[in-house]
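As you look at this complex, bear in mind that one protein chain is not there, while each of the others sits in place.
This part shows chain A:
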Amino acid sequence: MSTSDRSTAAGTLRGGAGEERIAAAFADAAGSAALMPYLMGGYPDVETSRRLARAYVDGGADLVELGVPYSDPLADGPVIHAAGTAALDAGVTVDDVLRIGERLAVDVPVALMVYANLVMRPGFERFVGRLRDAGLSGLIVPDLPIGEESAEVVAACDAAGIAFVPLIAPTTSDERAAEVAAEARGFLYAVSVTGTTGERSALAEQFSDVVARAKAHATVPVGLGFGIATGEHAAQAAAAGADGVIVGSRLVRAAGEPDPVAAVAAVMADLSAGLGR
């Protein structure tokens, strides 16, 4: 029931102000799809991370997915895992990342990508309250599948005006895809590959299948991520029907280069070109 009335007016969005801002970002995106870069908060260090956030905005980011370093990132491949470990070793905390997000949220909507234990530790409501206070718009928890595990967090997000963004994967059945999509606020995160985050070479065939399944059930935009690294991939994702393109490992790899700002800017330019901007 709520799925159908959601589209009638912005005022009824379950994800509140956060969801409204994300919806506007998709609506206003230039080119063939929204560009949604992932930033590992605090990598390689807090200061550089701030400058990289700036480079994302200057490079045309419509929404930034802000990652929180975690000790046991089960959904992440080697590049993001190593970056998170480096940030943790440098003493980066959740608060540091939220401060980066707060600054970034002045310019673009920010969705925090964070593992479940970090959300649970202070308590769901308190954690989500901190997101709201920092001006963030969305929450993505890769190890909190839709079901009884996620119910409390989703409720806390709704109460705080934060859009809860669930994921669907290539392995997700049609029946379950409907269930997951019905819980999506802001956008539905479609995982493009059966695997962890990381750059892949050939992807195009897999894109259409998972995007089609996501689009069949979603009443919110669909963002496609995991493995997208180049302008060519981005173009294929948009052609497959994705409303947004999420790029993680490629940008995190660039963040580790000797001149990270220049490296990140170059990747952003390539992605923008792929999206016809």
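The criterion applied here is as follows: a residue touches a chain if its C-beta (ideal position, glycine included) is under 8 Å from a C-beta of that chain, and two chains touch if they have at least 3 such contacts; residues count from 1.
The rule is simple: contacts and distances are computed from a predicted model.
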(message) Not counting the visible chains, the remaining one has a UniProt entry; which protein name from "Lactate utilization protein", "Xanthine dehydrogenase family protein subunit M", "Branched-chain amino acid ABC transporter permease" or "Tryptophan synthase beta chain" does it give?
(response) "Tryptophan synthase beta chain"
(request) From the listed residues A:Leu13, A:Leu52 or A:Leu167, report the one that touches the chain absent from this view. (result) A:Leu167
(request) For chain A, enumerate the residues touching the unshown chain of the complex. (result) 70-77, 81, 85, 88, 93-94, 115-122, 142-149, 166-173, 176, 180, 191, 194-196
